[in-house]
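Excluded from the complex is one protein chain; the other protein chains are retained at their positions.
Presenting chain A:
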Amino acid sequence: MIDDNNKHWLYRKKSLPILWSIQIAILVVAVLPEFFIHHHPHFEKQGINIDATWGFFAWYGFLTCTAMVVGAKILGIFLKRKDTYYDD
């Protein structure tokens, strides 16, 4: 096993908390404008304005991605085969 200090800093265990805090900071910056700007709903005529509510794009992106990952995981149970499946 290689000494943690000889690794590139990206792979050091002690870098992990720093990397996570950077990411969270970026996310916070991304939602900050929500306090200042007003979104225009895309489907006013249809009476739908959820896309203009606070932080819609943030939670919609997060939740749909989670759904896709979980969905893929479930489908994977049925569809995954060893990568030598077709070789014989």
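Assume a residue touches a chain if its C-beta (ideal position, glycine included) is under 8 Å from a C-beta of that chain, and two chains touch if they have at least 3 such contacts; residues count from 1.
Heads up, the rule we're going with is that contacts and distances are computed from a predicted model.
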From the options "Thioredoxin", "Acyl carrier protein", "Predicted membrane protein" or "NADH-ubiquinone oxidoreductase chain L (EC)", the chain left out of the display has the UniProt protein name "NADH-ubiquinone oxidoreductase chain L (EC)"
For chain A, the residues touching the chain missing from this view
2, 7-8, 10-11, 23, 26-27, 30-31, 33-34, 37, 39-40, 42-43, 45-46, 48, 55-62, 64-73, 75-76, 78-83, 85-86
